[in-house]
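These notes concern the structure reproduced below.
One protein chain is absent from this view; the other protein chains keep their places.
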Amino acid sequence: MKKIIKFVIIDILRNKIVLVYTLFLLITSLSVFNLEDNSAKGLLSLLNLILFIVPLVSIIFSTIYIYNSSEFIELLVSQPLQRKNIWLSLFFGLSGSMVMAFFIGAGIPILIYEPSPTGLMMLAIGCIITVIFVAIAFLTTVNTRDKAKGIGTAILLWLYFALLFDGLVLFILFQFSDYPLEKVVVIISALNPIDLGRILILLRLDVSALMGYTGAVFKDFFGTNMGLIVAFTTLLLWCVIPLGLSVIKFKKKDL
Amino acid sequence: MNLLLRYILFFTFFPAIAGTYHVGKKFGTQTIQQTINQASDGDTILVEPGIYHEKNLLVNKSIVLKGIDFPVLDGESKYEIISIKASYVTIDGFKVIHSGSGTLEDPAGIKIYDSHNVTIINNKLHDTFFGIYTQYGKNCIIKNNTLQSYAVAEQQIGNGIHCWKCDSMQIIGNTISGHRDGIYFEFVTNSVIWRNISTKNIRYGLHFMFSNDDAYITNVFKNNGAGVAVMFTHGVKMFNNLFEENWGDAAYGLLLKEISDSYIEGNRFIRNTSGIFMEGVNRVQMQNNLFKNNGWAMKVQASCMDITVIGNNFISNTFDVGTNGSLVLNTFNSNYWDKYEGYDLNKDKIGDIPFRPVSLFSMILEKMPPAMMLFRSFMVTILDKTEKIIPSITPENLKDDSPLMKALPL
Partner (left out) sequence: MITVTNVKKNFGKLAALDNVSIQCNRRECIALIGPNGSGKTTLIKSMLGMVVPDSGTILFNQKNIAHDWKYRKHIGYMPQIGRYPENMTIGQVFDMMKSIRKDESIQLDEELYVEFGLDKLSDKRMQTLSGGTRQKVSACLAFLFNPDVLILDEPTAGLDPVASEILKEKINREKEKGKLILITSHILSELDDLVTHIIFMQDGKLKFHKPIDALRSETGEIKLSKAIASIMLKTTP
């Protein structure tokens, strides 16, 4: 298993797209920190970037990579290897190299300019979001044989998490605006890892005071150690559940 | 002869003025209270350095009580330290520490009862329940005092400078921190609050109610629990004050409630959750103010009318203006908004298209606070951009028709 992970990582690190992605993150985060007059504000600008670009690249790149290595996967499956191990190795290899790209591209600037707990939190959330969207890509590809369809699904899923979900939330809030929804939105936020990640970081920045009573409810919940554990467990579930489902599916898949 | 006559006249008619008493170890064991009891109106009592346990020092004569090198009056956390029950009293240069506490009697470091022309100057108050408390005072001067207390909870501490039913007060150059409200005005008229610094008080830096025709000028209100509250008043002049870092869930730089015919000019609002929150405000002129790095620069509730906002700078605020109504009866004109994205073809330094300072998301938030969950999401950014191009929900007439292209030098 370790061998396959190593080979996948070596293969991806030679990939130009990952290199471009890393450089892009590096250049933008460096320029964001240099342009903003204080690094906390830089962190805020970087937040939007991370929650937008990172899921997109993670899900699309992973989807394409898995489709492109379908023959390689076939080759591996014909070898005396457990299917579960093949799939997990691929996952760890892919998510490992994407996290590495994120860490070099965004993590190092964060550590240089804003080595605060908030910066570290941002780093952690960026890494987890990367892994989550790789996992979602795995679930997408295992369910769709057709490459074009699979990539389309991946883009749609990204659009859903980045945009449509929030629109839906807004719609629901309007429909039920007569009810006290402050506590409900805490649960709703757990249904989208991007929202959850954003709220966790915003709560650590001063702007949290702007969030009024809702912010206070969020803070009461996510601000405590217990809440933080719950939030990170939720994020972890967002990695484990799609991955687990994809493993079950891959075990029975015809290649 | 002439001179001699004058001397005789002087000592005959004003014997008290020349009377000066000393209190201190080298002058025997007499206490300050005993000295006051001996003195008569117009005398001066000089107090040597040292620690004095006078329990409750009662000043009931028109005297000057002056400390040399800040003698300490210790209330042992049991007593009101100085009670002034006479007019024309001056208290100068004392260190007043550890007053009693309790919500029934409102004990203070220095309290003025029903008197006029009292001057409290150059004192240091430390760990007092109320700091300097005036009730039914008139023409009193409270100047250059330092008040420091250590409030933990609102109900366990009084206010720094507290004035109740007073007139023509001058509160000048005091530094107040760690109280409930830094400066508290209730039913105080024709007074001025000038060059004070009020910081780190747990409720308001300045709490101001039913106090008409007052002015507060060039004060600093920084880092107070809920900022500054000015309520139920008309004819207030607020000039050149600094409202800074009043940051918290329910904090305002300046909270205005039921205010009319007032002026807000040349103030700076920096890093407040809401720079100004207005409710029931009428006929208020706002000019040459700077709003910078606030959450909301201004929150104007629909109950406000005839507010004129002219020539102010709005820079780096998360939201410039928030409102909860669609009908707007206020005027915004010739302000500088850093979010303005218009152009100036005729180079008259005035933008050619109007600026709408209310964003769609801030409107949504007014209706549905839980939508804050989507704060800074991509969705919201798109909504705001769309609304800027085609306004639909934001109030049609809340706009600045002549936005400035460059910030005013404020």
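Note that the chains are named A and B in the order they appear, and that numbering of residues resets to 1 at the start of each chain.
The rule we apply is simple: contacts are C-beta pairs under 8 Å (C-beta built on N, C-alpha and C of every residue); 3 or more make two chains touch, one makes a residue touch a chain.
The structure displayed is predicted, hence computed values, not measured ones.
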Displayed chains contacting the withheld chain: A
Touch criterion as defined above, residue of A:I10, A:L23 or A:L156 at the omitted chain: A:I10
Chain A residues that touch the omitted chain in the full complex: 3-4, 7-8, 10-11, 14-15, 68-72, 74-83, 252-255
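FYI, only the chains that are shown with their structure count from here on.
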Centre-to-centre distance between chain B and chain A (centres being mean Cα positions), rounded to whole Å: 48
Chain A - residues contacting chain B, complex: 44, 47-48, 51-52, 162-163, 166-167, 169-170, 173-174, 177, 181-182, 184-185, 188-189, 194-195, 198-199, 202, 206-207, 209-216, 218
Chain B residues touching chain A - in the complex, by the definition given at the top: 247-249, 251, 273, 295-296, 318-319, 364-365, 367-382
